[in-house]
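Here the complex is missing one protein chain, while the rest keep their positions.
Labels for the chains are A, B and C, by order of writing; each one numbers its residues from 1.
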Amino acid sequence: MSSEIAYVIAGAAVFVAGLVGTMGRTHLFWKILGVNFMGSGIFLILIAAAPRLPGEGADPVPQAMVLTGIVVAAASSALALGMALRVVVRSGGPFLSEDAPGPPAERTEPEVDSPGPRT
Amino acid sequence: MSTLVWALDVSVAVLLVALVARAMLTRDLLEAVVLFIAVGLTLSLAWVRLGAPDVALAEAALGAGVTGALFLNAFQRLARTGPGASDAGPDYVIDRGSGSGCGVLRVATVGAAGVLAVTLMTILVGIPLRDAMLAQEVRTSLEQTGVSNPVTGVLLGFRAYDTLFEVCALVVAMVAVWSLDRGNRNFARDPKELREDPVLETLTRLVAPVAGVLAVYLVWSGSSGPGGAFQAAALLAGVGVLLTASGLMRPITSGAPAVRVLGTMGLALFVCVGVGLMPWTGSFLAYPEGWGYAITLVLEGVLTLSIAVILLELFIDVPAAPEVDPRLATVDPTGDPLGRTLTLDGALIRSPEEDE
Amino acid sequence: MTAVLSVLLLTAGAFFFFAGTVGLLRFPDFYCRLHALTKADNLGMGMLVAGLILQPMAWATRLQLVLTWFLVLVAAATVCHLLARSALRQGLEPWLGDSGEGR
Partner (left out) sequence: MISVEIWSTLAIVAPVVGALVSLLGGRRSILAGMTLGAAGSLASAAGLYLTVRVNGVARHALGGWGRPLGIELYVDGLSVVFVALAAVVGTAVGVYASIYFGEAASSGDYSTPGARGARYFAPLSLFLWAGLNGVFLSGDLFNLYVMLEIVGLSAAALVTLAVTAKATQAGMRYLFVSLSGSMLFLLGIAILYLVHGTLSLEQLAQARPSGLASASALALMTAGLAAKTALFPLHAWLPPAHAAAPAPASAILSALVVKSAFYVVVRLWLFVFGLTLPGADAQGALVLMGTLGAGAIVWGSVMALRQVSLKRLIAYSTVAQLGYLFVMFPLLTQPSADAGSGAWSVDAWSGGMYHALCHGLAKAAMFLAAGNMTYAVADDAIESISGVARRLPMSLLAFGLGGLSLAGVPPSGGFLAKWLLLGAALEAGRWIWAVVIAVGGLLTLAYVLMVAREAFDAPEDPGDFRAVPRRMEWAALALAVVAVLLGLRGVEIIELLQIGGVGPWR
(Lines give C-alpha, C1' and ligand atoms only; values in the text may rest on other atoms or scores of the structure.)
Protein backbone atom coordinates (compact mmCIF):
# COMPACT_ATOMS: atom_id res chain seq x y z
CA MET A 1 0.00 0.00 0.00
CA SER A 2 1.55 3.26 -1.06
CA SER A 3 1.34 6.48 0.91
CA GLU A 4 -1.10 8.05 -1.54
CA ILE A 5 -3.61 5.26 -1.01
CA ALA A 6 -3.45 5.84 2.74
CA TYR A 7 -4.39 9.46 2.16
CA VAL A 8 -7.16 8.53 -0.28
CA ILE A 9 -8.68 6.17 2.28
CA ALA A 10 -8.32 8.79 5.00
CA GLY A 11 -10.00 11.28 2.68
CA ALA A 12 -12.99 8.99 2.19
CA ALA A 13 -13.26 8.42 5.94
CA VAL A 14 -13.02 12.14 6.67
CA PHE A 15 -15.70 12.89 4.07
CA VAL A 16 -18.10 10.35 5.54
CA ALA A 17 -17.40 11.54 9.09
CA GLY A 18 -18.17 15.08 8.01
CA LEU A 19 -21.33 13.95 6.23
CA VAL A 20 -22.55 12.08 9.29
CA GLY A 21 -21.75 15.06 11.49
CA THR A 22 -23.61 17.45 9.22
CA MET A 23 -26.66 15.25 9.00
CA GLY A 24 -26.61 13.78 12.50
CA ARG A 25 -25.73 16.63 14.81
CA THR A 26 -28.42 19.16 15.62
CA HIS A 27 -26.12 21.88 16.92
CA LEU A 28 -25.51 24.34 14.09
CA PHE A 29 -21.81 24.77 14.80
CA TRP A 30 -21.17 21.06 14.41
CA LYS A 31 -23.08 21.09 11.16
CA ILE A 32 -20.78 23.81 9.85
CA LEU A 33 -17.73 21.89 11.03
CA GLY A 34 -19.10 18.81 9.29
CA VAL A 35 -19.45 20.59 5.96
CA ASN A 36 -15.87 21.79 6.28
CA PHE A 37 -14.66 18.26 6.97
CA MET A 38 -16.58 16.95 3.95
CA GLY A 39 -14.65 19.43 1.87
CA SER A 40 -11.32 18.48 3.42
CA GLY A 41 -11.97 14.81 2.66
CA ILE A 42 -12.69 15.58 -0.99
CA PHE A 43 -9.56 17.72 -1.26
CA LEU A 44 -7.45 14.88 0.12
CA ILE A 45 -8.93 12.41 -2.34
CA LEU A 46 -8.46 14.78 -5.24
CA ILE A 47 -4.80 15.54 -4.65
CA ALA A 48 -3.72 12.16 -3.37
CA ALA A 49 -5.37 10.11 -6.09
CA ALA A 50 -4.61 12.26 -9.12
CA PRO A 51 -1.80 10.74 -11.18
CA ARG A 52 1.38 12.78 -11.18
CA LEU A 53 4.22 13.32 -13.58
CA PRO A 54 7.43 11.57 -12.61
CA GLY A 55 9.72 13.86 -10.65
CA GLU A 56 7.12 16.49 -9.96
CA GLY A 57 4.76 17.33 -7.16
CA ALA A 58 1.02 16.84 -7.24
CA ASP A 59 -0.97 17.53 -10.42
CA PRO A 60 -1.28 21.36 -10.51
CA VAL A 61 -4.88 21.35 -11.74
CA PRO A 62 -6.30 19.62 -8.64
CA GLN A 63 -4.03 21.81 -6.54
CA ALA A 64 -5.61 24.89 -8.03
CA MET A 65 -9.07 23.36 -7.57
CA VAL A 66 -8.34 22.65 -3.92
CA LEU A 67 -7.01 26.17 -3.36
CA THR A 68 -10.23 27.53 -4.83
CA GLY A 69 -12.20 25.09 -2.71
CA ILE A 70 -10.46 26.15 0.51
CA VAL A 71 -11.24 29.80 -0.16
CA VAL A 72 -14.86 29.07 -1.04
CA ALA A 73 -15.18 26.92 2.09
CA ALA A 74 -13.81 29.75 4.23
CA ALA A 75 -16.32 32.15 2.69
CA SER A 76 -19.24 29.77 3.21
CA SER A 77 -18.20 29.02 6.79
CA ALA A 78 -18.10 32.70 7.56
CA LEU A 79 -21.60 33.25 6.25
CA ALA A 80 -22.90 30.11 7.93
CA LEU A 81 -21.42 31.09 11.29
CA GLY A 82 -22.86 34.58 11.00
CA MET A 83 -26.29 33.17 10.20
CA ALA A 84 -26.06 30.60 12.99
CA LEU A 85 -25.38 33.32 15.54
CA ARG A 86 -28.44 35.22 14.28
CA VAL A 87 -30.49 32.06 14.64
CA VAL A 88 -29.25 31.81 18.24
CA VAL A 89 -30.25 35.37 18.95
CA ARG A 90 -33.60 35.28 17.20
CA SER A 91 -34.96 31.89 18.13
CA GLY A 92 -33.20 31.13 21.36
CA GLY A 93 -30.70 28.39 20.63
CA PRO A 94 -28.18 27.10 18.12
CA PHE A 95 -30.72 24.67 16.67
CA LEU A 96 -33.19 24.62 13.84
CA SER A 97 -36.67 24.50 15.24
CA GLU A 98 -37.63 20.99 14.19
CA ASP A 99 -34.57 19.37 15.68
CA ALA A 100 -34.29 21.31 18.92
CA PRO A 101 -33.38 18.84 21.67
CA GLY A 102 -35.82 17.73 24.28
CA PRO A 103 -39.31 19.06 24.81
CA PRO A 104 -39.74 22.56 23.43
CA ALA A 105 -38.78 24.91 26.21
CA GLU A 106 -40.98 27.78 27.17
CA ARG A 107 -40.24 30.56 24.77
CA THR A 108 -39.04 33.71 26.43
CA GLU A 109 -39.70 36.22 23.71
CA PRO A 110 -39.57 39.78 24.88
CA GLU A 111 -43.11 40.95 24.51
CA VAL A 112 -42.87 44.50 23.37
CA ASP A 113 -46.55 45.00 23.46
CA SER A 114 -49.57 42.84 23.79
CA PRO A 115 -50.37 41.24 20.47
CA GLY A 116 -52.68 43.47 18.58
CA PRO A 117 -55.74 42.29 16.72
CA ARG A 118 -54.99 40.36 13.58
CA THR A 119 -57.23 40.75 10.61
CA MET B 1 14.08 4.90 5.15
CA SER B 2 11.15 4.50 2.81
CA THR B 3 9.43 2.36 5.42
CA LEU B 4 9.83 5.18 7.91
CA VAL B 5 8.38 7.67 5.48
CA TRP B 6 5.55 5.30 4.77
CA ALA B 7 4.90 4.92 8.48
CA LEU B 8 4.84 8.71 8.82
CA ASP B 9 2.29 9.03 6.03
CA VAL B 10 0.08 6.32 7.44
CA SER B 11 0.20 7.83 10.92
CA VAL B 12 -0.67 11.27 9.56
CA ALA B 13 -3.61 9.72 7.72
CA VAL B 14 -4.78 7.81 10.79
CA LEU B 15 -4.35 10.90 12.97
CA LEU B 16 -6.48 12.91 10.56
CA VAL B 17 -9.34 10.43 10.68
CA ALA B 18 -9.11 10.16 14.47
CA LEU B 19 -9.15 13.93 14.94
CA VAL B 20 -12.13 14.38 12.61
CA ALA B 21 -14.07 11.54 14.20
CA ARG B 22 -13.43 12.93 17.65
CA ALA B 23 -14.44 16.43 16.58
CA MET B 24 -17.70 15.13 15.16
CA LEU B 25 -18.52 13.00 18.19
CA THR B 26 -17.59 15.21 21.12
CA ARG B 27 -20.22 17.18 22.99
CA ASP B 28 -17.90 20.00 23.95
CA LEU B 29 -17.92 22.73 21.33
CA LEU B 30 -14.59 24.25 22.32
CA GLU B 31 -12.96 20.86 21.95
CA ALA B 32 -14.51 20.44 18.52
CA VAL B 33 -13.29 23.86 17.38
CA VAL B 34 -9.77 23.25 18.65
CA LEU B 35 -9.79 19.86 16.94
CA PHE B 36 -10.87 21.60 13.73
CA ILE B 37 -7.75 23.75 13.89
CA ALA B 38 -5.66 20.69 14.65
CA VAL B 39 -7.15 18.95 11.62
CA GLY B 40 -6.18 21.94 9.49
CA LEU B 41 -2.59 21.81 10.67
CA THR B 42 -2.38 18.05 10.20
CA LEU B 43 -3.84 18.49 6.74
CA SER B 44 -1.15 20.96 5.81
CA LEU B 45 1.40 18.39 6.86
CA ALA B 46 -0.38 15.94 4.56
CA TRP B 47 -0.26 18.48 1.71
CA VAL B 48 3.48 18.84 2.10
CA ARG B 49 3.85 15.08 2.04
CA LEU B 50 1.69 14.91 -1.07
CA GLY B 51 3.85 17.43 -2.89
CA ALA B 52 1.40 20.31 -2.75
CA PRO B 53 3.19 23.09 -0.83
CA ASP B 54 0.88 25.82 -2.18
CA VAL B 55 -2.11 24.02 -0.75
CA ALA B 56 -0.24 23.44 2.51
CA LEU B 57 0.35 27.17 2.89
CA ALA B 58 -3.26 27.98 2.10
CA GLU B 59 -4.57 25.30 4.45
CA ALA B 60 -2.44 26.50 7.35
CA ALA B 61 -3.18 30.18 6.76
CA LEU B 62 -6.80 30.01 5.62
CA GLY B 63 -8.25 26.63 6.52
CA ALA B 64 -6.77 26.34 9.99
CA GLY B 65 -5.81 29.97 10.58
CA VAL B 66 -8.52 32.34 9.45
CA THR B 67 -11.41 29.88 9.53
CA GLY B 68 -10.22 28.60 12.89
CA ALA B 69 -10.06 32.12 14.26
CA LEU B 70 -13.54 32.73 12.89
CA PHE B 71 -14.83 29.64 14.68
CA LEU B 72 -13.16 30.66 17.93
CA ASN B 73 -14.55 34.15 17.69
CA ALA B 74 -18.04 32.85 16.96
CA PHE B 75 -17.63 30.36 19.79
CA GLN B 76 -16.88 33.14 22.21
CA ARG B 77 -19.96 35.03 21.04
CA LEU B 78 -22.07 31.91 21.45
CA ALA B 79 -20.69 31.20 24.90
CA ARG B 80 -21.79 34.63 26.05
CA THR B 81 -25.27 34.30 24.57
CA GLY B 82 -26.94 31.34 26.25
CA PRO B 83 -29.50 31.80 28.99
CA GLY B 84 -27.06 30.33 31.52
CA ALA B 85 -24.06 32.19 30.18
CA SER B 86 -24.05 34.77 32.91
CA ASP B 87 -24.34 32.56 35.97
CA ALA B 88 -24.41 28.80 35.51
CA GLY B 89 -21.55 28.64 33.04
CA PRO B 90 -21.58 27.79 29.38
CA ASP B 91 -24.81 26.60 27.97
CA TYR B 92 -24.96 26.50 24.22
CA VAL B 93 -21.39 25.31 23.99
CA ILE B 94 -22.19 21.87 25.37
CA ASP B 95 -24.42 19.88 23.07
CA ARG B 96 -26.73 17.84 25.24
CA GLY B 97 -29.18 17.25 22.48
CA SER B 98 -30.24 14.40 20.30
CA GLY B 99 -28.56 11.61 22.25
CA SER B 100 -30.83 10.16 24.85
CA GLY B 101 -32.91 7.10 24.18
CA CYS B 102 -32.04 6.47 20.57
CA GLY B 103 -29.14 4.08 20.92
CA VAL B 104 -30.46 1.86 18.16
CA LEU B 105 -30.61 4.81 15.81
CA ARG B 106 -27.07 5.77 16.66
CA VAL B 107 -25.75 2.27 16.02
CA ALA B 108 -27.62 2.23 12.74
CA THR B 109 -26.13 5.58 11.77
CA VAL B 110 -22.61 4.51 12.56
CA GLY B 111 -23.18 1.25 10.68
CA ALA B 112 -24.53 3.06 7.64
CA ALA B 113 -21.61 5.48 7.77
CA GLY B 114 -19.20 2.56 7.87
CA VAL B 115 -20.82 0.93 4.87
CA LEU B 116 -20.78 4.22 3.00
CA ALA B 117 -17.14 4.83 3.83
CA VAL B 118 -16.05 1.36 2.77
CA THR B 119 -18.03 1.64 -0.47
CA LEU B 120 -16.46 4.99 -1.23
CA MET B 121 -12.98 3.67 -0.48
CA THR B 122 -13.53 0.63 -2.69
CA ILE B 123 -14.66 2.81 -5.56
CA LEU B 124 -11.78 5.24 -5.16
CA VAL B 125 -9.10 2.61 -4.81
CA GLY B 126 -10.57 0.77 -7.77
CA ILE B 127 -10.10 3.69 -10.15
CA PRO B 128 -7.46 2.60 -12.64
CA LEU B 129 -4.40 4.82 -12.86
CA ARG B 130 -4.35 6.88 -16.03
CA ASP B 131 -1.74 9.14 -17.58
CA ALA B 132 -1.28 12.57 -16.08
CA MET B 133 -2.48 14.16 -19.30
CA LEU B 134 -3.59 17.50 -17.97
CA ALA B 135 -0.47 17.91 -15.83
CA GLN B 136 1.55 17.28 -18.97
CA GLU B 137 -0.42 19.91 -20.86
CA VAL B 138 0.13 22.39 -18.06
CA ARG B 139 3.85 21.74 -18.20
CA THR B 140 3.92 22.23 -21.96
CA SER B 141 1.95 25.47 -22.02
CA LEU B 142 3.11 26.98 -18.74
CA GLU B 143 5.58 29.28 -20.46
CA GLN B 144 2.76 31.18 -22.17
CA THR B 145 1.29 32.29 -18.83
CA GLY B 146 4.47 34.14 -17.90
CA VAL B 147 4.86 32.44 -14.53
CA SER B 148 6.86 29.37 -13.62
CA ASN B 149 4.89 28.01 -10.68
CA PRO B 150 2.40 25.66 -12.35
CA VAL B 151 -0.23 26.18 -9.63
CA THR B 152 -0.13 29.94 -10.06
CA GLY B 153 -0.19 29.38 -13.80
CA VAL B 154 -3.41 27.38 -13.50
CA LEU B 155 -4.98 29.75 -10.98
CA LEU B 156 -4.30 33.04 -12.73
CA GLY B 157 -3.72 31.81 -16.26
CA PHE B 158 -5.56 28.76 -17.50
CA ARG B 159 -8.37 28.83 -14.97
CA ALA B 160 -8.40 32.53 -14.10
CA TYR B 161 -12.17 32.51 -14.62
CA ASP B 162 -12.60 30.22 -11.62
CA THR B 163 -10.33 32.41 -9.57
CA LEU B 164 -12.31 35.48 -10.56
CA PHE B 165 -15.47 33.90 -9.22
CA GLU B 166 -13.68 32.57 -6.18
CA VAL B 167 -12.88 36.18 -5.31
CA CYS B 168 -16.50 36.94 -6.17
CA ALA B 169 -17.62 34.27 -3.67
CA LEU B 170 -15.61 36.03 -0.97
CA VAL B 171 -17.22 39.34 -1.85
CA VAL B 172 -20.66 37.67 -1.83
CA ALA B 173 -19.97 36.26 1.63
CA MET B 174 -18.89 39.69 2.83
CA VAL B 175 -21.98 41.40 1.43
CA ALA B 176 -24.17 38.63 2.81
CA VAL B 177 -22.68 39.09 6.27
CA TRP B 178 -23.25 42.82 5.93
CA SER B 179 -26.87 42.09 5.16
CA LEU B 180 -27.26 40.33 8.51
CA ASP B 181 -27.95 42.63 11.39
CA ARG B 182 -25.07 43.75 13.50
CA GLY B 183 -24.91 44.91 17.06
CA ASN B 184 -21.89 45.42 19.25
CA ARG B 185 -18.75 44.96 17.19
CA ASN B 186 -16.26 45.13 20.02
CA PHE B 187 -15.73 41.44 19.76
CA ALA B 188 -13.06 40.65 22.28
CA ARG B 189 -12.97 42.78 25.33
CA ASP B 190 -13.26 46.29 26.56
CA PRO B 191 -10.99 48.61 24.58
CA LYS B 192 -9.71 50.09 27.81
CA GLU B 193 -8.72 46.71 29.08
CA LEU B 194 -7.08 45.96 25.79
CA ARG B 195 -4.66 48.79 26.08
CA GLU B 196 -3.37 47.38 29.33
CA ASP B 197 -1.95 44.30 27.69
CA PRO B 198 1.71 45.03 27.07
CA VAL B 199 2.60 41.45 26.22
CA LEU B 200 0.15 41.08 23.36
CA GLU B 201 1.01 44.56 22.19
CA THR B 202 4.71 43.76 22.11
CA LEU B 203 4.07 40.57 20.20
CA THR B 204 2.00 42.47 17.69
CA ARG B 205 4.66 45.14 17.27
CA LEU B 206 7.23 42.44 16.68
CA VAL B 207 5.23 40.18 14.40
CA ALA B 208 3.26 42.65 12.30
CA PRO B 209 6.22 44.04 10.29
CA VAL B 210 7.70 40.59 9.79
CA ALA B 211 4.36 39.23 8.60
CA GLY B 212 3.91 42.21 6.31
CA VAL B 213 7.25 41.56 4.65
CA LEU B 214 6.42 37.88 4.45
CA ALA B 215 3.13 38.65 2.71
CA VAL B 216 4.89 40.72 0.07
CA TYR B 217 7.41 37.93 -0.33
CA LEU B 218 4.63 35.35 -0.75
CA VAL B 219 3.00 37.38 -3.50
CA TRP B 220 6.33 38.00 -5.18
CA SER B 221 7.53 34.41 -5.02
CA GLY B 222 4.13 32.99 -5.92
CA SER B 223 4.95 33.22 -9.60
CA SER B 224 7.94 30.91 -9.31
CA GLY B 225 7.52 28.97 -6.07
CA PRO B 226 4.90 28.19 -3.47
CA GLY B 227 2.85 31.18 -2.42
CA GLY B 228 0.36 33.56 -3.92
CA ALA B 229 -2.38 36.06 -3.29
CA PHE B 230 -4.64 33.96 -1.10
CA GLN B 231 -1.93 32.76 1.26
CA ALA B 232 -0.48 36.25 1.58
CA ALA B 233 -3.93 37.70 2.16
CA ALA B 234 -4.64 35.22 4.94
CA LEU B 235 -1.37 36.24 6.55
CA LEU B 236 -2.23 39.93 6.31
CA ALA B 237 -5.68 39.25 7.71
CA GLY B 238 -4.00 37.50 10.62
CA VAL B 239 -1.94 40.61 11.24
CA GLY B 240 -5.16 42.60 11.16
CA VAL B 241 -6.71 40.29 13.73
CA LEU B 242 -3.69 40.71 15.98
CA LEU B 243 -3.74 44.48 15.59
CA THR B 244 -7.43 44.59 16.41
CA ALA B 245 -7.17 42.19 19.31
CA SER B 246 -4.27 44.04 20.89
CA GLY B 247 -6.09 47.33 20.63
CA LEU B 248 -3.51 48.90 18.34
CA MET B 249 -6.14 49.28 15.62
CA ARG B 250 -9.82 50.03 15.91
CA PRO B 251 -12.06 47.30 14.46
CA ILE B 252 -12.72 48.14 10.82
CA THR B 253 -16.33 48.99 10.10
CA SER B 254 -18.33 47.73 7.20
CA GLY B 255 -19.91 51.13 6.74
CA ALA B 256 -16.58 52.81 6.15
CA PRO B 257 -16.13 53.70 2.48
CA ALA B 258 -12.49 52.62 2.66
CA VAL B 259 -13.51 49.08 3.63
CA ARG B 260 -16.06 48.92 0.84
CA VAL B 261 -13.60 50.17 -1.73
CA LEU B 262 -10.72 47.97 -0.59
CA GLY B 263 -12.91 44.89 -0.26
CA THR B 264 -14.35 45.13 -3.75
CA MET B 265 -11.29 46.57 -5.46
CA GLY B 266 -9.74 43.21 -6.30
CA LEU B 267 -12.87 41.89 -7.97
CA ALA B 268 -13.40 45.16 -9.81
CA LEU B 269 -9.84 45.23 -11.13
CA PHE B 270 -10.00 41.57 -12.15
CA VAL B 271 -13.15 42.22 -14.17
CA CYS B 272 -11.73 45.41 -15.67
CA VAL B 273 -8.54 43.68 -16.78
CA GLY B 274 -10.53 40.77 -18.18
CA VAL B 275 -12.86 42.97 -20.19
CA GLY B 276 -10.47 45.81 -20.93
CA LEU B 277 -8.03 43.67 -22.88
CA MET B 278 -10.73 42.02 -24.99
CA PRO B 279 -10.33 44.40 -27.94
CA TRP B 280 -6.75 43.15 -28.34
CA THR B 281 -7.10 39.53 -27.40
CA GLY B 282 -10.65 38.69 -28.42
CA SER B 283 -11.58 36.65 -25.38
CA PHE B 284 -12.38 37.35 -21.77
CA LEU B 285 -9.46 37.22 -19.32
CA ALA B 286 -6.87 36.74 -22.05
CA TYR B 287 -3.63 38.69 -21.74
CA PRO B 288 -1.57 39.95 -24.67
CA GLU B 289 1.56 38.02 -25.60
CA GLY B 290 4.38 38.74 -23.18
CA TRP B 291 2.27 40.68 -20.67
CA GLY B 292 1.23 37.67 -18.63
CA TYR B 293 3.82 38.06 -15.88
CA ALA B 294 3.28 41.77 -15.29
CA ILE B 295 -0.51 41.54 -15.29
CA THR B 296 -0.49 38.52 -13.01
CA LEU B 297 1.77 40.24 -10.51
CA VAL B 298 -0.24 43.47 -10.36
CA LEU B 299 -3.47 41.51 -10.11
CA GLU B 300 -2.09 39.36 -7.31
CA GLY B 301 -0.94 42.41 -5.38
CA VAL B 302 -4.33 44.09 -5.49
CA LEU B 303 -6.17 40.83 -4.83
CA THR B 304 -4.03 40.25 -1.75
CA LEU B 305 -4.99 43.57 -0.25
CA SER B 306 -8.65 43.10 -1.15
CA ILE B 307 -8.93 39.57 0.19
CA ALA B 308 -7.12 40.49 3.40
CA VAL B 309 -9.67 43.23 4.03
CA ILE B 310 -12.54 40.85 3.29
CA LEU B 311 -11.22 38.19 5.66
CA LEU B 312 -10.62 40.70 8.44
CA GLU B 313 -14.05 42.17 7.87
CA LEU B 314 -15.64 38.72 8.10
CA PHE B 315 -13.69 37.98 11.26
CA ILE B 316 -15.02 41.07 12.94
CA ASP B 317 -18.56 41.18 11.57
CA VAL B 318 -19.57 37.52 11.75
CA PRO B 319 -19.81 37.33 15.55
CA ALA B 320 -21.32 40.79 15.85
CA ALA B 321 -24.82 39.41 16.23
CA PRO B 322 -26.84 41.84 18.30
CA GLU B 323 -28.50 40.96 21.55
CA VAL B 324 -32.17 40.37 20.92
CA ASP B 325 -33.26 43.32 18.85
CA PRO B 326 -36.55 44.55 20.29
CA ARG B 327 -37.53 45.84 16.88
CA LEU B 328 -37.57 42.28 15.60
CA ALA B 329 -40.68 41.70 17.66
CA THR B 330 -42.50 44.30 15.65
CA VAL B 331 -41.60 43.09 12.20
CA ASP B 332 -44.57 42.35 10.03
CA PRO B 333 -44.85 38.56 9.66
CA THR B 334 -45.64 38.93 5.99
CA GLY B 335 -42.20 40.32 5.39
CA ASP B 336 -42.93 43.99 5.29
CA PRO B 337 -39.98 45.49 3.50
CA LEU B 338 -39.58 48.26 5.98
CA GLY B 339 -39.75 46.17 9.09
CA ARG B 340 -41.84 48.88 10.64
CA THR B 341 -44.79 48.76 12.89
CA LEU B 342 -47.89 48.67 10.81
CA THR B 343 -50.58 51.20 11.00
CA LEU B 344 -53.97 49.99 9.91
CA ASP B 345 -56.97 52.10 10.66
CA GLY B 346 -54.79 54.32 12.70
CA ALA B 347 -54.20 51.53 15.19
CA LEU B 348 -50.77 50.22 15.98
CA ILE B 349 -50.54 46.55 15.32
CA ARG B 350 -47.52 44.86 16.72
CA SER B 351 -47.26 41.22 15.92
CA PRO B 352 -44.66 39.41 17.99
CA GLU B 353 -42.68 36.81 16.12
CA GLU B 354 -44.51 33.57 15.92
CA ASP B 355 -43.15 30.14 15.55
CA GLU B 356 -44.89 27.49 13.62
CA MET C 1 31.98 16.38 13.65
CA THR C 2 29.19 18.80 12.83
CA ALA C 3 27.14 15.88 11.61
CA VAL C 4 27.42 14.17 14.98
CA LEU C 5 26.61 17.40 16.80
CA SER C 6 23.63 17.93 14.52
CA VAL C 7 22.25 14.48 15.21
CA LEU C 8 22.80 14.93 18.94
CA LEU C 9 20.93 18.24 18.94
CA LEU C 10 18.09 16.82 16.88
CA THR C 11 17.76 13.87 19.23
CA ALA C 12 17.75 16.12 22.25
CA GLY C 13 15.15 18.33 20.59
CA ALA C 14 12.95 15.34 19.92
CA PHE C 15 13.37 14.27 23.54
CA PHE C 16 12.19 17.64 24.82
CA PHE C 17 9.18 17.56 22.54
CA PHE C 18 8.39 14.12 23.87
CA ALA C 19 8.81 15.29 27.45
CA GLY C 20 6.57 18.27 26.80
CA THR C 21 3.89 16.00 25.38
CA VAL C 22 4.10 13.64 28.34
CA GLY C 23 3.76 16.64 30.60
CA LEU C 24 0.73 17.84 28.67
CA LEU C 25 -0.93 14.49 29.18
CA ARG C 26 0.16 13.75 32.74
CA PHE C 27 0.48 17.01 34.67
CA PRO C 28 -2.18 17.66 37.28
CA ASP C 29 -3.61 21.08 36.38
CA PHE C 30 -3.97 23.64 33.65
CA TYR C 31 -1.00 25.79 34.62
CA CYS C 32 1.42 22.87 34.87
CA ARG C 33 0.30 21.56 31.51
CA LEU C 34 0.72 24.98 29.97
CA HIS C 35 4.19 25.16 31.42
CA ALA C 36 5.16 21.79 30.01
CA LEU C 37 3.73 22.63 26.62
CA THR C 38 5.38 25.99 26.10
CA LYS C 39 8.66 25.69 27.94
CA ALA C 40 9.74 22.19 26.97
CA ASP C 41 8.51 22.55 23.41
CA ASN C 42 10.27 25.85 22.92
CA LEU C 43 13.54 24.36 24.06
CA GLY C 44 12.95 21.37 21.82
CA MET C 45 12.19 23.63 18.91
CA GLY C 46 15.39 25.59 19.49
CA MET C 47 17.44 22.43 19.52
CA LEU C 48 15.79 21.14 16.37
CA VAL C 49 16.55 24.40 14.60
CA ALA C 50 20.14 24.40 15.84
CA GLY C 51 20.57 20.83 14.71
CA LEU C 52 19.12 21.55 11.29
CA ILE C 53 21.31 24.61 10.77
CA LEU C 54 24.37 22.46 11.09
CA GLN C 55 23.20 20.39 8.14
CA PRO C 56 24.58 21.51 4.79
CA MET C 57 22.16 24.02 3.24
CA ALA C 58 21.99 27.51 1.77
CA TRP C 59 22.51 30.43 4.12
CA ALA C 60 19.14 31.90 3.20
CA THR C 61 17.44 28.74 4.38
CA ARG C 62 19.34 28.89 7.67
CA LEU C 63 18.16 32.42 8.12
CA GLN C 64 14.61 31.35 7.49
CA LEU C 65 14.93 28.61 10.08
CA VAL C 66 16.18 31.02 12.71
CA LEU C 67 13.38 33.42 11.88
CA THR C 68 10.85 30.62 12.24
CA TRP C 69 12.28 29.70 15.62
CA PHE C 70 12.15 33.28 16.77
CA LEU C 71 8.52 33.71 15.70
CA VAL C 72 7.46 30.48 17.37
CA LEU C 73 9.27 31.50 20.54
CA VAL C 74 7.60 34.90 20.74
CA ALA C 75 4.18 33.53 19.86
CA ALA C 76 4.37 30.66 22.34
CA ALA C 77 5.46 32.94 25.16
CA THR C 78 2.66 35.39 24.46
CA VAL C 79 0.01 32.73 24.10
CA CYS C 80 1.15 31.09 27.32
CA HIS C 81 0.87 34.39 29.12
CA LEU C 82 -2.56 35.15 27.69
CA LEU C 83 -3.95 31.71 28.47
CA ALA C 84 -2.63 31.72 32.02
CA ARG C 85 -3.94 35.19 32.72
CA SER C 86 -7.32 34.40 31.22
CA ALA C 87 -7.56 31.25 33.35
CA LEU C 88 -6.56 33.12 36.46
CA ARG C 89 -9.15 35.83 35.78
CA GLN C 90 -11.83 33.20 35.33
CA GLY C 91 -10.96 32.00 38.82
CA LEU C 92 -9.12 28.80 38.01
CA GLU C 93 -7.08 27.99 41.14
CA PRO C 94 -3.54 26.70 40.61
CA TRP C 95 -2.70 23.27 41.95
CA LEU C 96 -0.63 23.50 45.12
CA GLY C 97 0.77 20.06 45.77
CA ASP C 98 -1.08 16.89 46.73
CA SER C 99 -2.89 18.47 49.67
CA GLY C 100 -3.97 21.52 47.73
CA GLU C 101 -7.42 21.99 46.33
CA GLY C 102 -8.41 23.51 43.09
CA ARG C 103 -8.23 20.70 40.66
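Here is the rule we go by: contacts are C-beta pairs under 8 Å (C-beta built on N, C-alpha and C of every residue); 3 or more make two chains touch, one makes a residue touch a chain.
Source: prediction; values computed, not measured.
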- prompt: Can you list the shown chains that the absent chain is in touch with?
  reply: A, B
Among B:18, B:94 or B:172, the residue in touch with the chain that has been omitted: B:172
Contacts of chain A with the absent chain, listed as residue ranges: 15, 18-19, 22-23, 28, 31, 35, 38-39, 42, 45-46, 49-51, 61-62, 65, 68-69, 72, 75-76, 79-80, 83-84, 86-87, 90-91, 96-97, 118-119
Task: Would you write out the residues of chain B that touch the absent chain, in ascending order?
output: 123-124, 126-127, 130-134, 137-138, 141, 157-162, 165-166, 168-169, 171-173, 175-176, 178-181, 257, 260, 264, 267-268, 271, 274-275, 278, 281-287, 325, 327-328, 331-340, 342, 344-345, 349, 353-356
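We take it that only the chains that are shown with their structure count from here on.
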Query: Mapping chain-to-chain touches, which pattern fits: line, ring, star, complete or other?
result: line
Query: Cα centroid separation between chain A and chain B, in whole Å?
result: 12
Field: CA centroid of chain B to CA centroid of chain C, Å
entry: 29
- prompt: Which whole number of Å gives the spacing of the CA centres of chain A and chain C?
  reply: 33
Task: Quick one: which residues in chain A touch 2 or more of the other chains?
output: none
Field: Contacting residues of chain A [partner chain B, same complex]
entry: 2-21, 24-27, 29-30, 33-34, 36-37, 40, 43-45, 47-53, 56-61, 63-68, 70-79, 81-86, 88-95, 97, 99-102, 107-113, 115-119
- request: Would you tell me which residues of chain B are touching chain C in their complex?
  value: 199-200, 202-203, 206-207, 210
- request: Quick one: which bits of chain B touch chain A in the complex? Just the residue numbers, please.
  value: 5-6, 9-10, 13-14, 16-17, 20-21, 23-24, 29, 32-33, 36, 39, 43, 46-47, 49-55, 58-59, 62-63, 66-67, 70-71, 74-75, 77-78, 81, 83, 92, 95-98, 109-110, 113, 116-117, 120-121, 124-125, 127, 129-132, 134-136, 138-139, 150-151, 153-155, 159, 162-163, 166, 169-170, 172-173, 176-177, 180-181, 228, 230, 311, 314, 317-319, 321-326, 328-330, 344, 347-353, 355-356
